[in-house]
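Removed: one protein chain of the complex. Kept in place: all other protein chains.
The chains carry the letters A and B, assigned in the order they are written, with residues numbered from 1 in each.
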Amino acid sequence: MSTSIPQEGIKATDPLRPEPATVLEVITETANIRTLRLAFDDPALAESFSFLPGQIGQLSILGAGESTFALSSAPSRKGSFDFSVMRTGVVTSAIHELAAGDRVAVRAPMGCAFPTDDWKGRNIVLVSGGIGMAPLRSLLFYLLDHRDDYEDLTLVYGARTPDDLCFAQDRRDWEARTDLDFVATIDTTCSGWDGCVGLVPSVVEEKAPSPDNAVAVTCGPPIMIRYALQSLDKMGFREEQVYTTLERRMKCGIGLCGRCNLGPKYVCTDGPVFSLAELRELPDEL
Amino acid sequence: MSEHITKIREVLAETDMVLGWTASGAGGVAAPARFHTAEEAAAAVFDSTCVHNLAVHLPRLKGRTVGIVAKACDARSIIELIAEREIDREQVRIIAVNCPAVLDVKAIWSRYGYGARVEDDGSELRVNGEMVDRKTFVQAKCANCTESKFASASASERLKLSEDFKSMSVEERREFWRDQYGRCIRCHACREACPMCYCRDVCIMQTTDPHWTGGGIDAGEAEMMQLIRVNHLAGRCTACGECERACPVGIPLMLLMEEQNRAIKEMFDYRAGIDPEAKPPLLTFDIKGDAWGDA
Partner (left out) sequence: MRFISGENIPELLESFSAGGSVVWAPRELTGSGGTVLFERWQTGDPIDLEHFSSLSAKDVVLPRTEKLFGYTYAFGGGGLGTSGLGGPSVGGLGGALGGAPGEKLVIEPAPPEPPTVLFGARACDAKALNVLDALFNNPEGSGYKDPQYQSRRDALTVITLACTTCDEACFCSSFGSGNAEKAGSDIILYPADGGLLAEAVTKAGEALLAGPLFEETQMSPPPLAETTRIEGLESLEKKLPGIFDDMDFWQRISERCISCGFCTYGCPTCYCFNIHDEMKGDREGERQRTWDACMFALYTQETSGHNPRPTLAHRYRNRINHKFSYYPENQGMILCTGCGRCIRGCPAGLDIRDVLSEALKESSKEQ
């Protein structure tokens, strides 16, 4: 996959220096996931900033540190962008303390986007769980913005309980659409939920989207991905048809610090989007 | 040597592996090795170039039964690990050896070039075939050892430094350490070589939460890091000297440990690694009575 050399928001002349940005809004998605809506302080940059779905960015709270997140908003929305963040460590805990008006800094976009041009005219099946929905949300917005370029769109999005599902407002919109087959599912029955119940991989198998002329994209907790890939394989999806995004500990995000490599490839620049066929060529170091 | 090999083979019969040495280092010096079979054990050696403390590998081998060739100083580390319950007494078989006092191989190679051939037949020491005075090259740590044949032979510069250091004033010591820490590169060789530093991945010198030391590689951070390490080893250091030997930039770390061990002996009449049943004083909390005053 070719590396897209990023544009605005990350200086080619000083790629380790982030751009000051401000938190516009904080949306609490779940008990441990928040979405931050951000805008660059430089008005020209705020306007011109653009990215493609699948790309990532580095969000800094100067003093706490910097972490990598998928850009989770619609690429077509100008003036601001979203990171959806799960609280797991020092930096993400600091991020979860942020409120509107707080100052942060961002280096974005980085990494490879989903090859949406290659997917034109095909059926797209999105399979995600928990926070894994973040990059797929961006992708789904993109696909919906270019709806005529794609055939059937299917989304299976699951979490442990209804309270662990993100993007409540977006889910309502997606449910209402007739040009998207959307199923939200939770692991076990729960009072107050009358929707689908079942683990994401089983729900996908039940739905049984055809592998003909199709592409599957999966993102979520490692164990969900493992079983989802097994299901997709059982359903006849070949390795070139299945895509995922990888996570690694990252620092520079630009292929220099040597940390996030999978063999000779760097997850930050050659990924984070990889097809299964590409992963097969790389050493097994997941 | 064949007695040594026989012993290893005996122990191998009841263990998963034996940690020892082969003469596979540069210039024929000893290098650490693991023996899994009687055949592998045929290459086992023990001599004055067996400088490493193999006890450092024991915490990584939990759950296995391990034989280990140990000098008296190494055995102290093993005993302390047992006293702290880090390893299980039942899982270790110590193969004691008569150590003649180990050589400062680094100093030899510094003088004669890396890889110079070192041959010690137990009485004469030869480097590249020429006889050399053992006194200059016996490790300073061996000077106080009651077990080794050539302990009293040590007369190295490093030993002199220990003596000089004792008489330095506080200001002089401060200057001395400022100089030394300036070249610390925070490679953590001291920590990794120390058998008692088994915190490894959760070592407080590296955690970001709590953030005790900054990430910078400079004298200030190095000093903080070393002082933390020294303090965490209070009453636990068995004076094996590996920290200093491992240091790639020659910082005399044992000076700190010697001071502290002296203080622990004075205050608590305790030396680590002597009694596996001991309750190390700084790992013991006793509200009955005054541990500092009463016996």
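As a working rule, a contact is a pair of C-beta atoms (placed from the backbone, for glycine too) under 8 Å apart; a residue touches a chain by one contact, two chains touch by 3 or more.
Here the structure is a predicted model, which means the values were calculated and not measured.
Peer 1: Touch partners of the unshown chain, restricted to the chains that are shown, please.
Peer 2: Within the full complex, the chain left out of view touches A, B.
Peer 1: Give the residue, chosen from B:E14, B:E39, B:D121 or B:D201, that touches the chain omitted from the document.
Peer 2: B:D201
Peer 1: Out of A:P18, A:P75 or A:G198, which residue would touch the omitted chain in the full complex?
Peer 2: Touches the omitted chain: A:P18.
Peer 1: Of the residues listed, A:L98, A:V203 or A:L232, which one is in contact with the missing chain?
Peer 2: In the full complex, the listed residue that touches the missing chain is A:L98.
Peer 1: Taking the entire complex into account, which one of B:A72, B:A107 or B:M267 touches the absent chain?
Peer 2: Residue touching the chain left out of view: B:A107.
Peer 1: Can you list where chain B touches the absent chain?
Peer 2: Spelled out for chain B, the touching residues are 24-27, 29-34, 52, 56-57, 60, 106-107, 109-111, 113-116, 157-158, 161, 176, 179-180, 183, 185, 187-189, 191-193, 200-201, 206, 208, 211, 214-218, 242, 245-246, 248-252.
Peer 1: Footprint of the hidden chain on chain A, which residues?
Peer 2: Interface with the chain not displayed, on the chain A side: 3, 12-18, 20, 22-24, 39, 41, 43, 46, 60-66, 88-89, 92-94, 97-105, 222, 247-249, 251-252, 254-261, 263-264, 283-286.
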